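One protein chain is absent from this view; the other protein chains keep their places.
This part shows subunit A:
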Amino acid sequence: MVIQTQGLSFSFGNQQVVKSLSLQVPAGSIYGFLGPNGAGKTTTIKMLLNLLQTGEGSIHIFGQELQTNRISILSQIGSLIEQPAIYHHLTGKENLMNRALLLQVGEKRVDEMLNLVQLTGAANKKAGQYSLGMKQRLGIALALLNDPKLLILDEPTNGLDPNGIIEIRELLMKLVGTGKTVFISSHLLAEIEKMATHVGIINNGELMFQGTIHDLQNISQPLINIETDNTVDAANLLKRHNFTVTDINNDHLYVPFTSKQQVGEINTLLVQNNVTVYSISKQHKDLEKLFLDITKSN
């Protein structure tokens, strides 16, 4: 495990924002750390970087205890927390050169990073004049400068347009191919599910789910999606016959799937009661919905 926490808790005054969190982030994974805004994601990340003193519990990174091995652990981590931290009065390259000075990295590496995040052309422009996407890319270049084994990114796609999101996603997938571990937080599952190998879902400071992305898909219960001419009548009819209707809108209604047999029964029942069935099919609940269910159930 690259990151392993046990019973991690944190309180701001009387308010407990992280409750007994036990994260398990395997090496070489892209770990999506998901949760709605205010769930405790940034607080957790700040504890992982030793920016906040942990209230209770322990943090091990690369198998070492964080407090006692702070510097050796931090030297192998690159991070981007919330907004990229950039000196606006310096150029993009100067921002990188300043960090390179602190990390004792050469100028060659700075140029490589500029190239990697496609900022070579804007390297000598003041970072204050960068667009949000450029700032975010510069933030990622800063995080990657010391060639870290673990990359911790807090909402790196916040405020980016779809193109920017795709670029960052592709960049991260490329990095994991080179053996790095990426821990990435987001409040949008859709953004993460395309690249994450593992997922942790946090809500109100508690870990609601942790596992591979397949585990998450597997707990999603399949549904029967029925399209009819009159969904309200159809729903009432099904309810009278003891079927559960989980959702309904103008064109579709949804019933939990149990067997193929049941799909046939529903179809017969509807047709015999003069409801026109346009389509009937089995479908998996999408992850976005699942995510909302998990975070709302608390």
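One rule holds for everything that comes next: a residue touches a chain if its C-beta (ideal position, glycine included) is under 8 Å from a C-beta of that chain, and two chains touch if they have at least 3 such contacts; residues count from 1.
Rule of thumb we're sticking to: contacts and distances are computed from a predicted model.
Undergrad: Missing chain, UniProt name, options "ABC transporter permease", "Cation acetate symporter", "Alpha-D-ribose 1-methylphosphonate 5-phosphate C-P lyase" or "RNA polymerase sigma-70 factor, ECF subfamily": which is it?
TA: "ABC transporter permease"
Undergrad: Can you work out which residue in A:1, A:74 or A:132 touches the chain that's missing from view?
TA: A:74
Undergrad: Which is it among A:1, A:52, A:123 or A:280 that touches the chain not included here?
TA: For the chain that is not drawn, the touching residue is A:52.
Undergrad: Among A:1, A:90 or A:245, choose the residue that contacts the chain missing from this document, as touch is defined above.
TA: Of these options, the touching residue for the absent chain is A:90.
Undergrad: By the contact criterion defined above, which parts of subunit A meet the unshown chain? Give residue numbers in ascending order.
TA: With respect to the unshown chain, the touching residues of subunit A are 46, 49-53, 71-72, 74-75, 77, 79, 81-83, 85-90, 94, 97-99, 101-104, 142, 146.
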